[in-house]
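So, subunit A:
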Amino acid sequence: GTGAASNQSTTTGSNGTNGTTTSNSSGTTTAGKTIKIGLVTDTGGLNDNGFNHLAYVGMTNAQHQLNGVSTSVVQSQSESDYVPNLSHFAQNGYNLVIAVGYLMEDAVKQVAKEYPKTDFLIIDDNITGIPNVASAIFQSEQAGYLAGVVAGLVQKNHELKGLNTKNVVGVIGGQDIPPVDTYIAGFQQGFKKEDPNGKVLLQYTNSFSDEALGSQYAQNEISQGADIIFPVAGGCGIGAINAANSAKVYAIGVDTNQAYLAPKSVITSATKGVDTAVFDTIKAVQSGTFKGGVSTFNLANNGVGIAPLMKGLPQSVQTTVNQVKQQIISGQIKVSTTVQK
Partner candidate 1 sequence: MKSLRSILLPMGASVLAIIIGGILVAALGYNPVTVYGSLISGAFGSGINIGNTITASLPLIIVGLGIAISFQSGLFNIGADGQYWIGATAAVWFGYHFNSLPGWLHMILCIVAGMIAGALWAGIIPGLTKAYVGSHEVITTMMMSYIGILLARYLIEGGPMQQKGFNPQSPEIAQNTQFPYFTQGLMQSQLSLVAVAIAIIAVIVVWFLLYKTTLGYQLRTVGLNQRAARYAGINVKLFTVVALCLSGMFAGLAGAVQMLGVDHRLLDGFSSNYGYTAIVVSLLARNNPIGVIIAGLFFGALTTGGQNMQMVSNVPAALTDVLTGLIIFFVACERIIPQVIGWYRRRRTLKSTSAA
Partner candidate 2 sequence: MEIVDLKKWFPGVKANDGVNLTLRGGEVHAILGENGAGKSTLMKMIYGLLEPTSGEIRFMGKAVHFRSPREAIHAGIGMVHQHFMLIPALTVAENVVLGDEPGRIKFDRKEAQKRVRELSEKYRLAIDPSAKVADLSVGLQQRVEILKAFYRKAKLIILDEPTALLTPQETRELFSIIRGLKAEGVPVLFISHKLDEVLEISDRVTVMRAGKTVETVETKGATPQTLANLMVGREVVLRVEKSDAHPGEPILQVHDLHVRDFGRMERVKGVNLELRRGEILGLAGIDGNGQFELADAIAGLLKPEQGQIIFDGDDITRWSPAERTERGIAYVPQDRQLDGLVLSFNLVENTILRDFRKRPFAKNGVIDRTAATNYTERLIREFDVRPPDASRKASELSGGNQQKVILAREVSRDPLMLIAAQPTRGLDVGAIEGIHRQLVRLRDEGKGVLLVSLELEEILSLSDRIAVIHDGRIVDIVPGAQATREQIGLLMTGSRGHSEVSMS
């Protein structure tokens, strides 16, 4: 489907390759010049249920919606593949090379200097001072904050049936790294704001792929009383949502609207517009307006956000969320990126 995007608070690159992302109005296709886009994933690959996949979704959307965009993608097998893979695209006349993840910082710096005519976009990093490199950083702590607010409200006011009285929510991180921790930090603060007496459990799985392990972590947190699970752990997190669904408790998705995973469990999702960033950058390259430097994506520019709330939640929750969102945008609420352990 298309069209509804403007009503949403953020974009949702949903299931598979046929999801749509829009920041331009629907239906119109820009007849731009022909450009080639190359995407280099990090070692997580396209099945990471995370930013690699989202970047791919953004690129595919561009290919479908913008005329004259041809794309190619390579999944790196090891850290040592980054330089060769980035170089390959640059060398073969690709106009824009997208590097997914801060792990590629060194590689992008090196290759970008060698190929000044090629434009580069790196996700989750802030490279400055190289004119042909754009960096996209996401203030996902803001999205996490909103998700935390939802969790806090639901928990405090027993807004959903089946909640226990223990007032506990569980967070599951894939790894103790910034792209994960920003979400978690925001979530903790948002939750505490609405539900100061509530408790946030926090565990790291050290895996982004082991679904069964994610499920086991979730079960553990559920056994400790958690009835809302917020996994930030890629495929591992999907196992956690699965477990929450089986145990008939609730979950909050991450990165993209994950309601499709368990419509009865997923209250909302904290989203990160990697697809938007990619799409917009491709558009800029095509129209010749590409600029190097760091772009920050946040609530204010809809670069991060929160997916539509589950049906059945009272309007008051949505209202509070909207208020808090405005307060963050206006700077009234400052969200820290440090996790409380």
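Quick note on selection: all candidates are chains of the complex that A comes from, given by their letters.
Quick note on the criterion: a residue touches a chain if its C-beta (ideal position, glycine included) is under 8 Å from a C-beta of that chain, and two chains touch if they have at least 3 such contacts; residues count from 1.
Quick caveat, the model's predicted, so the values are computed rather than measured.
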Practice problem: Looking at subunit A, find the partner in this complex that touches it; the options are 1 or 2. | Solution: 1
Practice problem: Flag every residue of subunit A that touches candidate 1 in the complex, lowest number first. | Solution: 38, 42-43, 45-46, 72-81, 83-85, 87-89, 91-92, 102-103, 105-106, 111, 114, 125, 175-178, 206
